[in-house]
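For reference, the structure I am asking about is given below.
The other protein chains are all here in position, but one chain of the complex has been omitted.
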Amino acid sequence: MDSFRPVDPRKSPRFSGIKTFMRLPHVKTTEGVDFAIVGVPFDTGASFRVGARFGPEAIRNISTLLRHHNEVLDVSIFDHCSGVDYGDLPVNPGYIEDSYEMIEEALFPVVDAGVVPIMLGGDHSVTLPELRVIAKKHGPVALIHFDSHSDTGDKRFGRKYTHGTTFRRAIEEELILVDHSIQVGMRGSIYSRDSLEKAKSLGFDLVTTNEGQELGIDGLMKRILKRVGDAKAFVSFDIDFVDPAYAPGTGTPEVGGFTSSDALHLVRGLKGLNLVGFDLVEVLPQYDPSQITALLAANIVYEFISLIALRKKLATGE
Amino acid sequence: MDSFRPVDPRKSPRFSGIKTFMRLPHVKTTEGVDFAIVGVPFDTGASFRVGARFGPEAIRNISTLLRHHNEVLDVSIFDHCSGVDYGDLPVNPGYIEDSYEMIEEALFPVVDAGVVPIMLGGDHSVTLPELRVIAKKHGPVALIHFDSHSDTGDKRFGRKYTHGTTFRRAIEEELILVDHSIQVGMRGSIYSRDSLEKAKSLGFDLVTTNEGQELGIDGLMKRILKRVGDAKAFVSFDIDFVDPAYAPGTGTPEVGGFTSSDALHLVRGLKGLNLVGFDLVEVLPQYDPSQITALLAANIVYEFISLIALRKKLATGE
Amino acid sequence: MDSFRPVDPRKSPRFSGIKTFMRLPHVKTTEGVDFAIVGVPFDTGASFRVGARFGPEAIRNISTLLRHHNEVLDVSIFDHCSGVDYGDLPVNPGYIEDSYEMIEEALFPVVDAGVVPIMLGGDHSVTLPELRVIAKKHGPVALIHFDSHSDTGDKRFGRKYTHGTTFRRAIEEELILVDHSIQVGMRGSIYSRDSLEKAKSLGFDLVTTNEGQELGIDGLMKRILKRVGDAKAFVSFDIDFVDPAYAPGTGTPEVGGFTSSDALHLVRGLKGLNLVGFDLVEVLPQYDPSQITALLAANIVYEFISLIALRKKLATGE
Amino acid sequence: MDSFRPVDPRKSPRFSGIKTFMRLPHVKTTEGVDFAIVGVPFDTGASFRVGARFGPEAIRNISTLLRHHNEVLDVSIFDHCSGVDYGDLPVNPGYIEDSYEMIEEALFPVVDAGVVPIMLGGDHSVTLPELRVIAKKHGPVALIHFDSHSDTGDKRFGRKYTHGTTFRRAIEEELILVDHSIQVGMRGSIYSRDSLEKAKSLGFDLVTTNEGQELGIDGLMKRILKRVGDAKAFVSFDIDFVDPAYAPGTGTPEVGGFTSSDALHLVRGLKGLNLVGFDLVEVLPQYDPSQITALLAANIVYEFISLIALRKKLATGE
Amino acid sequence: MDSFRPVDPRKSPRFSGIKTFMRLPHVKTTEGVDFAIVGVPFDTGASFRVGARFGPEAIRNISTLLRHHNEVLDVSIFDHCSGVDYGDLPVNPGYIEDSYEMIEEALFPVVDAGVVPIMLGGDHSVTLPELRVIAKKHGPVALIHFDSHSDTGDKRFGRKYTHGTTFRRAIEEELILVDHSIQVGMRGSIYSRDSLEKAKSLGFDLVTTNEGQELGIDGLMKRILKRVGDAKAFVSFDIDFVDPAYAPGTGTPEVGGFTSSDALHLVRGLKGLNLVGFDLVEVLPQYDPSQITALLAANIVYEFISLIALRKKLATGE
Partner (left out) sequence: MDSFRPVDPRKSPRFSGIKTFMRLPHVKTTEGVDFAIVGVPFDTGASFRVGARFGPEAIRNISTLLRHHNEVLDVSIFDHCSGVDYGDLPVNPGYIEDSYEMIEEALFPVVDAGVVPIMLGGDHSVTLPELRVIAKKHGPVALIHFDSHSDTGDKRFGRKYTHGTTFRRAIEEELILVDHSIQVGMRGSIYSRDSLEKAKSLGFDLVTTNEGQELGIDGLMKRILKRVGDAKAFVSFDIDFVDPAYAPGTGTPEVGGFTSSDALHLVRGLKGLNLVGFDLVEVLPQYDPSQITALLAANIVYEFISLIALRKKLATGE
């Protein structure tokens, strides 16, 4: 069986063709597929700026700049793995719970087939249905959560489902191995003194940006690896983890954050882990006139893919 | 009792001060108030682009350019009427039905006190709760609806409440005197041959942009006036009525529309009518880099206010 | 055999999914296909602003707003015809003559199979290889050319192939039935007194914007129809035909042009003709922050498709 | 003596070279010069948005698109006249009266030498020192003033010199033949009922946009020509005369205005007059992301130049 | 007496409501008020780009994102202090000295009542009248000045008052305790070798960006604290202190600057000082398409407020 690989950028200009992620084939199959790029164009959960529904489009458009070899991780991605752009999951804009059902139903076959899903958000409310599907297949998983917000609020204006309550819900629904989970990057003003304490009391290890900058990238990486250990893990990366200078196109930006270089190093540092799913959320193209946010997002997704390829490379001893 | 009037633009630069509409006083009162500007920053009903939640802010910001005398209608607004910026109504982003309840509850006291409300949307889904409040006070009213879309769909993805189903719901809920109601400006591609027919079969008089351009502005105005007659009427103006050249900052633009000049003439032409409420919806500032959409919206609202002032002027014989 | 039709916008939000034109299937087939959308992301021929290589992407992204029924022409497109998004043709950026060869080779099978091609440019230099392919199949054809420039220069800086020399070359290569061809919309400053005279001396009927505005849209339409007659015809539409207020995102804008409404009427007016190919060129997204240029382009292409559907509808008597 | 003419756009790409107007030689001479482009990068007089100090730069940058033959007026400009880009006049940002002195001193030698000056503003406050220089040379002149505002206020916040008081000052200083002067295009909300009346009582003929649209372009043209008669005249064109759809990049935009086509026709219609100076003011590039305002401004200046060339052509019988 | 506090962001969406800073009450009172946000929308002193008059509006608009607890300084602001948005001070655009008088007159009652003023500029010329008022109340104060420019020029084009001469004037007028004052962050090209020397010879301690980066944030903080000592101090923060990547929306940007994280650490480091006033200047929204400059400005102001709250918290032992 042939594997799926992108159009070769040396054979066709990178600005040409239908815009799938990296110009991967857009095929709704799971046969012979190691990873699938899956758009989740949903932003009804957003509390401030909106427009993440156009995030998958923007990330795909600029992702065509990416080439096939990851020099830092030293892996030629498609020598080791096969991937598709699965397109977008169905959603019902304006209706969170409807959309959760639609997302779960459409995503399950992908995950169930053993394909590693990489979701392009959408706002952070989409991670809950994703985790439901992941847990249905794998049981509860460790969460590695990069974000400037903890997203562990209880309710917003009386409602349980928003982009600010995702991870409390995930714990309540027992989708997460909270003892192996870690939240990294929290910063900015908070609602009240106990906001972050509550997140910790839910069981998360939580490292603020301030603490992370003191630990340094290496120290932070070690803390993550130690926390997760051998557990199956899901990586959820909110682009607002990075400073607005590097990622202006997002919904609830917080100043004083990490650089793009920090972000890449941290993601690459996950290379020993058993990662069963990923998402990259909160890209809002209307606040991103030079496409630098979408480009950074595409590169982080590229590192996700590289981690998958590297694991396969090591597993097969190629 | 003093009346409420804006800061005088000859006494303080128009770019200065807290940005209320026209720099009207921001007071939550209905005493001695003829009209109230009311923001409805809600966009969960939007089917394509989002961001109308920032519409009221954008319209207020640029509205400070407006001066107090309407030269065409020959009325010095605040010699005849008193108005406030009532601020924004409460909403629950992400939850349409919750928001409808919140809007209705907060808007009713304004309308009940006999103040003419002028709402700044928000997407077009907000007109339904507005009409509920209007009808609760006044009974069913004539609708004068400027828009490139009829917004009389039945359901979208199985749900009844969206910005594309508002006016079908309004009829079902008997909020509208359909025999005195008119929809003007429909154009662009439609879902199926019967899309507009269905709107007509609901009882609306419906004039497409094509038909309107053939009638001419005067002919169109006459048709509206004749249709509405003496009925109490509500004006709902979707900024996409106007061509995207004049109003790029909107959610579902349709090319080939009316000019800003046409729009102003049409609104001024309503001057003989008994108008009990207004809204101006679907301004999306993130698609409006030069603020021309917000400026046009502010000017249309200004004409609404002028109509109120003119009616009072004529009534009092001043 | 099934026909190809877009995703139904009533079943899936229009912002979702891989962005093909109108969300048509992206299939490289000609079997059972009436028309094919074909991107030509090439801008090496441009003399002033560049970036039309991203034109096809921008037009596809916003084209998802389009619905299936054309109300003015009264045709439900996909009840009568089948279409695909064929993707982009190969090009070699920086090399015009190479790209011409690549375009011709890749486009010929589409045209040869009897599929009506609708090209999305790219700059206007791409029309020459398109016409070569059309003529190879159909023999010389009538040209209906909407543009603010005649594009009949001889050489630019000593070179024969640029976006300003396309139609002189087409005549020299005998690709055009010049006696049935017409150029409409020329305006703006010109290089010398004889610039337009030269175009006329090549045999074209040429109507400047000034003359066209005097004729009126109906008069202009008649002149086009009379000129073309029964000949097989190719429509080449440069988006700068329209005023920059309506189409700011283009390479060599000229002020004082037609409106979007004029453009739509003129294209719809071609409905009786035997049209064997179309292109829409010179959309530059980096100068189009609100996407109104791309939206207008998508709508003009939509009218092209509608003309094809209407012809089939009439032919089959359905 | 050689005349001064621009770089030939057929010999060097229009995007290249130091950006003077039309790529005219930047020479501070008046010898052998018929007209001089003169930047006045001053915006301290602005009451709302600021940034017109970058107007001359923006107009020059895009003006390189212009070619040498005016097809509508049928004149090859540089066959009949010689022109230079004189650069910018000195100003002291933040200090209006200082700047007036500097402008007058620097501009006088140009005007005194018989060169026709064409000023690129800057906000409309710069027209006063220009008129002082013109009157010093020519005596009072007729004013042909295209604008959406009359700019005949008395004082703003107690001060006499702002962009809203220019023409009252000009009358007081007897720089204008008010009986031969006309203001065209006033529209939008005004401070009080008598705002326009005051302008008329100063002696101006004043035609609002509404009245102008009723007269039609031809009627309006006749009214201007009749008013001005044989008097020496100065043309002051505020870009906000045109609708914001066509000219978003301006300081105090007013919706409901003329089109770019109207503007061009009106300026060309001045061709019989004895025009001794021109300015084009209120272009703000930061509100003009697609450069369409600057492009329209450059084209209007191009028509000014064409009028000069045409007059010389007719005078010399060439 | 009740204290003044913002709308609770957990009870009303942060994008809604009239845009005051943090949605504080807009009340022109000093009773029961610890700090007042005061806009100074004035930019006539600017030497290069203009538009800071819209700075207060932009900062207020985005400031609604801020929440009530400062996690790093561990203070729940409104548990300890009360604040209002006092609106904007009157100014006369185009007239610096007039505006200075207006600013002084309007600001004095705030300062005199013992309220700590936090000004939102405006260009840096506004700090002079602020310091006059501060000194009138408190006598000369230490200045802590973050900026990429020293702003100690003598005259510009013969005039004493501009945004580049503010601090020389402040010394001449004996508003500053120069021996306790420090300027931090100077960088970029300068007019002449002695430009910075002159600033030092006026008595300031001056630390360039280069020197500051060598000292490190901690070293720099110590130097500031030591310099200021127990003196009453005023903090003037020009947003161009930060690198243009983090603050593109400013008037005279200088590359090679500090990060947003550095800026926050430095401001928080002032927590032991006796701070009697603050300003944040030179935000130009038209150069800030993603609002990241305004957001950073709002966060720095938030730290100012936090310092006030923290001091009160410590003072009251709560």
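Letters A, B, C, D and E mark the chains in the order given here, with residues in each chain numbered from 1 onward.
Here is the rule we use: a residue touches a chain if its C-beta (ideal position, glycine included) is under 8 Å from a C-beta of that chain, and two chains touch if they have at least 3 such contacts.
The shown structure was predicted, so the numbers you read here are calculated from the model rather than taken from an experiment.
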For the chain not depicted, the shown chains it touches: A, C, D, E
Residue, one of E:Asp43, E:Asp243 or E:Asp279, that touches the chain absent here: E:Asp243
Residues of subunit E (touch criterion as defined above) contacting the omitted chain: 47-49, 156-157, 187-193, 195-196, 208-210, 213, 243-245, 248-249, 252-253, 255-257, 287-289
Contact set of subunit A toward the excluded chain (per top definition): 9-11, 13-15, 65-72, 74, 76, 243, 245-246, 259-261, 264, 289-292, 295-296, 299, 302
In subunit D, positions touching the absent partner: 12-13, 15-20, 26, 39, 41, 53-54, 57, 60-61, 85, 87-88, 90-93, 289
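Everything below uses one rule, namely that only the chains that are shown with their structure count from here on.
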Number of steps on the shortest touching-chain route linking subunit A and subunit D: 2
Between subunit D and subunit E, centroid-to-centroid distance (C-alpha), Å: 40
Junction residues of subunit E, two or more chains touched: 13, 15, 53-54, 92-93, 289
Inter-chain touch pairs (all): A-B, A-C, A-E, B-C, B-D, B-E, C-D, D-E
